[in-house]
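After the structure tokens below, expect a handful of questions from me.
Removed from the display is one protein chain of the complex; every other protein chain stays in position.
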Amino acid sequence: MQWFERQRNIIDFTLSSLLRRKGKNAALLVVYISVVFVLSSVMFFTHAIRREASLVLQGAPEIVVQRVIAGRHDLIPVGYAQKIVGIRGVRSAKVRLWGYYYDAVSGANYTLMAPDQFSHGEGAVAIGSGIAQSGSYEEGTIVPLKSYNGTLLSFEIKKILTGASELVNADLMLMAETDFRSLFGIGPSLATDIVVEVMNPREVATIAAKIVRLLPDTRPIIRDEILRTYDSVFNWRGGILLVIFFGGVLAFIIFAWDKASGLSAEEKREIGILKAIGWETSDIIVMKFWEGLSVSLAAFLGGITLGYLHVFFASSSLFEPVLKGWSVLYPDFRLVPFIDPLQVATLFMLTVMPYTVATVIPSWRAATVDPDVIMRS
Amino acid sequence: MLHPTVIALMVGSFLLCVMLLISSAHGVRILRKWDLQSGSELQLELERRTYLVSMLLAYALGFQLVSLFLFIYTADDLHRLFVGAMCAAGTLNVNPFGYPTLVLKVVNFLFAAVWLIMNYADNRAHDYPLIRKKYGYLLVMMPCILAETVLQTLYFLDMKPNVITSCCGTLFSEESSSVTSGIAALPSIPTKIAFYTATLLTIISGWMFWRSGKGGHFFSVVAPVMFVVSVAALISFISLYFYELPTHHCPFDILQREYSYIGYLMYVALLGGGATGIGVGVLMPFRRIESLSSVVPRLQRLLALISSVLYLGFALISTVRMLTTNFRLEGY
Partner (left out) sequence: MITLKDMKKVFNAGKPNEFTAVRGVTVGIEDRKLTVLKGPSGSGKTTLLSIIGCMARPTAGRVFLDGRELTSLPERFLTGIRRSTFGFIFQQFNLIKGISAIENAMLPAYPTGRPRAEIRRRASELFELFNLGGKAEARIEWLSGGETQRVAIARALINAPAVLIADEPTAHLDSILSREFMDIMASLKREGMTIVMASHDPIVYESPAVDRIIEMRDGGVVGEVAS
């Protein structure tokens, strides 16, 4: 009870003294919040994208088999699918037709695909929102595409794709198989790649090995490998960004140290008075602790909230120049809000911890001033 | 391995080392020049320094706790990068540095907690009777903190994604032959009996010590043992009731969202109970010191009470779960 009352009284005085020095503390708070804001934006963004990517990849096929000639990806004979189906443990092997189309007018790359079922028939396409926006297309518009031999083929837009995951279908264009083959000049015996479903997920690696033995000019790509590679990539990218911002964090630490050490004459006098009238060193240390906690809490919560809003409701607009690069079709980065204790704890260790360590020695110096200093001056 | 959290953990460990190094440097000075009877300015300066060391150690304890949980959480988050790893247990096994780092983190946490308990007792006496022992102890703790940082760094540097590792399935399964599997394979009824007996002994002796001041020595032996027994019980059967699977012995998954993060409560209770229990034992030799004779017994009884309550909490959470779930362990 006594301990509690003591804390309460000291907290009361701490808060009142923080408010009394609004100017100095405001500057510190602004810098602190900015640091947390930037770091949390980076973290939320990379985590959310990672998560979206892995969610999207969940629906990806377990194995994708590509043909490799002279080290480069080439078209695969349709007949290979039959051979793969014959391997024990394979549930199905289907061919896929897809590719890239460069539109000189808009300067964008579209992903073209001929799905298994295309309900709109020949001469029709379904396009993603990114394409629609960039070319101002609507349903019913005719869009011309240049085929492999220079002739123009026209397609009517029958549908504009909406999707939960804009990241994937923004630049997508779907059409019938015959149209696809005419456009790119691909004969009926070839396809882009083959997707394979296996019966037992644990056998994926074994089956991939069998495929390579059976068809030595192929390269099977396993979904889990993709997931792992994505993770690594985002770790590296996220990590590099963080290392860059580290310089900022370091500057912040030095700033914090300086602010904490640079007690104004008024502050020094106040602490001197407190010690003279009966406050112990540990009382002053407690006061400094609550001071640091209040500032850190306010900055941490403020910075994280701002970062959250920035990434999930303002589409990371501050990062736009960095991320957009040369891409013309820029998907609206409306990411699904996602936050977990891991991110919060990481941010804590990268911001609050260094701040606290930077202020320990200055706080201690302030607290260990002699009680009779006031009398001597 | 530039995962943001890995960076955070490295930064954290680095800061911890810095804090402990500063403390040790002051500690050495204090050990050499301390003379309470002297009123010289050097002595006054040394007394001021003790406040700094206490501050640093208190913060270090808090950070170590965060770092411990973050380490496990990170290991769990990274499990996708390693073939065969399904959770933190697998990631920790990726190279020989993972588990030792974890163990050292727990040990250092307990070390710091016990130091703070000793410091608290020392400060209550008017002649700093434990000053030399305290700072000697600090110098012993220093290499352990350094070792932990080194091991953690090696662990993260040595990580090669796509390495095939064993997941908790094989690590904590009953067929393979490691220490953890040995624990996992313990027959359930005798282990339960052992766990509850130990719990009752600890709680009753703690309670008695709190009320009457007797049985302190007994408690100071039982409480640390209880820590080990509880961890073994957690791996052996308690976690099974949370996962409702007779073969899932991994002690890290209860920290996940799916289990309402109950693992944090349980581990904090265990760590707290262990630290305070060990504290009672550590203070035992100091009961005779004159200036501490009124401070230490009272402090020990309070610590025993806290320790018993925390262990009781741990046992209660486990028991409630065991009673309320439909899962029945016996019969397998």
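As written, the chain order gives the labels A and B, with residue 1 at the start of each chain.
Definition applied: a contact is a pair of C-beta atoms (placed from the backbone, for glycine too) under 8 Å apart; a residue touches a chain by one contact, two chains touch by 3 or more.
From a predicted model like this one, the values you see are computed outputs, not experimental measurements.
Looking at B:Lys33, B:His126, B:Lys214 or B:Arg298, the residue that reaches the missing chain in the full complex is B:His126.
Contact with the undisplayed chain is limited, among A:Ile87, A:Ile226 or A:Ile374, to A:Ile374.
Considering the complete assembly, subunit B touches the hidden chain via residues 36-37, 39-41, 44, 47, 123, 126-128.
Across the interface with the omitted chain, subunit A contributes residues 1-3, 5-6, 8-10, 12-13, 16-17, 20, 266, 269-270, 272-274, 276-283, 370-372, 374-376.
Just so it is clear, only the chains that are shown with their structure count from here on.
For the pair subunit A and subunit B, the distance between mean C-alpha positions equals 34 Å. For subunit B in complex with subunit A, the touching residues are 1-9, 11-12, 15, 18-19, 48, 51-52, 55-56, 59, 63, 66-67, 69-70, 73-74, 77, 80-81, 83, 161-162, 257, 261. Across the complex, subunit B is touched by residues 42-43, 46, 224-225, 227-228, 231-232, 235-236, 238-240, 242-243, 281-282, 285, 340-342, 345-350, 353-354, 356-357, 360-361, 363-364, 367-368 of subunit A.
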